[in-house]
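Of the protein chains in this complex, one is absent; all others appear in place.
And now, chain A:
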């Protein structure tokens, strides 16, 4: 990971992050700690469809956060979560994160606490983030069988080779079977096309 990778935050998130050390209404360190803890808990918990235990409900119920007002809590929560998600997904180094936070007027104590929390939870957040997303099924294995067709009911004597190919695919842990038949020429065509694909990759590499 090189140090010059881009670490961008949207203007809305930056504006909301400025609220953490706003001159008019500063966030106390206790409130900051509670928020940070809740954000980290949400981001590191493996998501489940079970609705019985919702960490965000702690945000409502917390007495010390009550005076901030729901709108501000929502701004702080979303901006801090966005920051941590972005930092984790871009694999930002702590020094870069520190530099970014300094531009957002954060106090020294806030920065050190966040960096400590972040470095402790970075890998966990990354692991949770990895869970999301969709991908087409992956090719895992191939089975093949060669038959010799002597004759068919409809076409009489045929006398030709026929390949039976089973592609075994892995779709999010579920095995799928994709079977097809092909004559020798068709199979050769397929193999050549695939070889072409492999070659083109090499060509790109040597460009």
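In this text, a contact is a pair of C-beta atoms (placed from the backbone, for glycine too) under 8 Å apart; a residue touches a chain by one contact, two chains touch by 3 or more; residues count from 1.
Everything below uses one rule, namely that contacts and distances are computed from a predicted model.
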### Summary
Name check vs UniProt for the chain missing from the figure, options "Coiled-coil domain-containing protein 22 homolog", "Peroxisome assembly protein 22", "PRELI/MSF1 domain-containing protein" or "Ubiquitin-conjugating enzyme E2 2", returns "Coiled-coil domain-containing protein 22 homolog"
### Contacting the left-out chain in the complete assembly, out of A:18, A:34, A:85 or A:115
A:85
### Summary
Checked against the full complex, the residue among A:67, A:155 or A:172 that touches the missing chain is A:172
### Query
Since one chain has been left out of the picture, which residues of chain A touch it in the full complex?
8-13, 42-43, 45, 47-51, 54, 56-57, 59-60, 70-71, 73-74, 77-78, 81-82, 85-86, 128-138, 140-141, 170, 172-173, 178, 180-182, 186, 189-190, 193, 196-197, 201-202, 204-207
